[in-house]
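One structure is given here, and the rest of the page talks about it.
With one protein chain withheld, the remaining protein chains of the complex are depicted in position.
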Amino acid sequence: MATTARIQIDGQGPVVALQGFFRRLLEDESLSGVMLPVHLFRHGMPMPTLVTRPDQLDRADPLAPAFPMNSAKLVSRLTRGATGERIAVVMRPCEIRAFIELVKLNQGSLEEVILIGMDCPGAFDNAHYKEFLGDREGMAASVQFHASLSNGGLAGGFELAPACRVCEYPSPHGADMVIGLHGADLGSAIPVMATSARGEALLGAMGLPEESPDDRREKALAALTATRVQARDAMMEQVSARTGTLEQLAEYLSGCVNCYNCRVACPVCYCKECVFNTDVFEHKPWQYLGWAKRKGSLKLPTDTVFYHLTRMAHMSTACVGCGQCSNACPNGVEVVELFRTVAARTQAGFDYLPGLSLDQAPPLTVFKEDEFQDTVSHLA
Amino acid sequence: MNQDFEPAILAFVCNWCTYTAADLAGTSRMTQQPNVRLVRMMCTGMVDPKYVIKSLLSGADGVLISGCHPGDCHYQNGNYKARRRVRLLNEILSQFGIDRRRVRLTWVGASEGQEFAATVNNFINDLRELGPLDSRGLAAL
Partner (left out) sequence: MARKIGVYVCHCGSNIAGRVDCPEVARFAGGLKNVAVSRDYQFMCSDPGQDMIIKDIRERGLDRVVVASCSPRLHEKTFQKACARAGLNPYLMQHCCIREHCSWVTPDKDEATLKAKHIVEAAVLRVGRHKELHSREVGVLPDVMVVGAGIAGIQAALDIAKSGHRVILVEKSPSIGGHMAQFDKTFPTLDCAACISTPKMVAVAQEPNIELLTWTEVEDVSGFVGNYTVTVRRKARYVREDICTGCGACLEKCPTKVVSEFEEGLSTRRAIYRNSPQAVPSTPVIDRDHCKMLTKGKCGACQKTCPTGAIDFTMQDRREVYHVGSVVLATGYDTMDPTPMREYGFGRYPEVYTALQFERLNNAVGPTGGKILMKSGEAPKSVAIIHCVGSRDRNYHEYCSRTCCMYALKYDHLIKDKVGHGCEVYNFYIDMRCFGKGYEEFYRRVQDEGVTFVRGRPAEVVQENGKLVVVGEDTLMGVHVRVPVDMVVLCTAMEARPDSTDVARIFGIAQGRDGFFLEEHPKLGPVSTASDGIYLAGTCQGPKDIPDAVAHASGGAAQALALAARGVVSISPTTSWINPDICVGCKVCIGLCPYSAIEFDERRHIAVINEAMCKGCGSCAGYCPSGAAQVKHFRQTQVFSEIDGMLDPLPDLLAPAAEISQTTAQA
């Protein structure tokens, strides 16, 4: 997997150059379509779009700093059964990791999909993206976003989404092809690396000029990762200080209204129906009164802390930290910070790295006879 | 140790081993502190983590999950599955100040009545030391 090709950028800028790249990719007879973010409207939100006709790529913008949803859920829908045709999907690193988790849970397949991973500098949450966009045209704004990042940072008081600020995986793992934005000079060229045999075959057939290797990307990535790790640790320390008791946790979650948006937005919450929406949690009217009588009062809706603790049990080992939970919360609960902090513990507890290898089984789906002896107490 | 504090404990015990041991402890009149309430499960492998969370949020100061010794599970390996789930719970709950000693997994075989009584008594003593869980006073859970 040695091929590194060059996406040459001419006077029309990086977005147009990338569109050209995907147009060329789509010409490959083995591909029936490519899914990538497209500005369907001039000022709207760029949305993941499955493009089959090359001329529809004119408004494609894989550089847009918008992240309206984790596309792993979409790719799951596109691959949950064989179509006999192959597509390519352009994904952020956290989207690929989430998709790998879904594949492990039989919610998608890698068989007929080529994963094209984008190096990811981070994105805005929904509200801030709209603010950032203002009256500008979407693609132009994307170019300015990347330009300001390489010129020392975002101006105008804009900050990346909370999840992105602490993301230590800004480069894709497990993709077939990687578009290397980190360290690239978006005025001249973007390197694209084949990272699997399938990717190699596709990229090789495109006949792009070869890129001579240098260490700019590695250096940029190392610097970025170090910053992120530092920010992550600081964030977790802060969350831990704020949630050291159940009471503090309840306060942290006090805005929760049981809308379950966080779990709908969560790419690794894969249930068709959340158990909290089923009859298991359909309490009888007198039950509420009974509970209220026990302590003299009962906050409504009930089962908010219960819901979040249960969700931690269900998905924290698979949490990729994409932050869509926070993005979806109507009441500003800092969901991603909390879940990433817990996920760090649960993932470490099982030596589990979500989304990095199909071979690593989700912790609760397997077991061994001789393990975790320290989890067993000997009280007698 | 907080001697005035009476901890409330829920124990999810498997029908074949620990529940049987609890029966034996009773038949042998092995005195136990009265704070434990047994919930009979067919196997520790059917203990949903939600049961533990619900218990802790509903006033339990500690939760015991107890089943067959490794290799003795009536259903071959339910106890191993329980062990992973308890580990997961401990990782999560300890983040929120719920000491790992509050959610315990033990193996108590069908013939170990004495061990069952000792397990109960020692667990209660541990919880007296830890004091009440702060969910007891909370109206918002």
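Note that the chains take the letters A and B in the order they are written out, and that residue 1 is the start of every chain.
By definition in this document, contacts are C-beta pairs under 8 Å (C-beta built on N, C-alpha and C of every residue); 3 or more make two chains touch, one makes a residue touch a chain.
Only a predicted model underlies this, so the values are computations on that prediction, with no experimental measurement involved.
Contacts of the undisplayed chain with visible chains (whole complex): A, B. Seen from subunit A, the chain kept out of the figure touches residues 80-81, 105-107, 270-275, 278-280, 286-287, 293-294, 314-315, 362, 364-366. Remark: the residues of subunit B touching the chain excluded from display are 8, 10, 15, 19-20, 22-23, 25-27, 29-32, 34, 37-43, 45-48, 50-51, 54-55, 58-60, 71, 74-78, 81-82, 85, 117.
By definition in this document, only the chains that are shown with their structure count from here on.
If you check the complex, the residues on subunit B that touch subunit A are 49-50, 53-54, 56-57, 59, 70-71, 77, 80-81, 83-98, 101, 104-108, 112, 114-116, 118-119, 122-123, 126, 133-135, 137-141. Residues of subunit A that touch subunit B in their complex: 240, 243-250, 254, 275, 294-299, 302-306, 309-310, 312-313, 316-317, 341-342, 345-346, 348-350, 363-364, 367-369, 371-372, 375-380.
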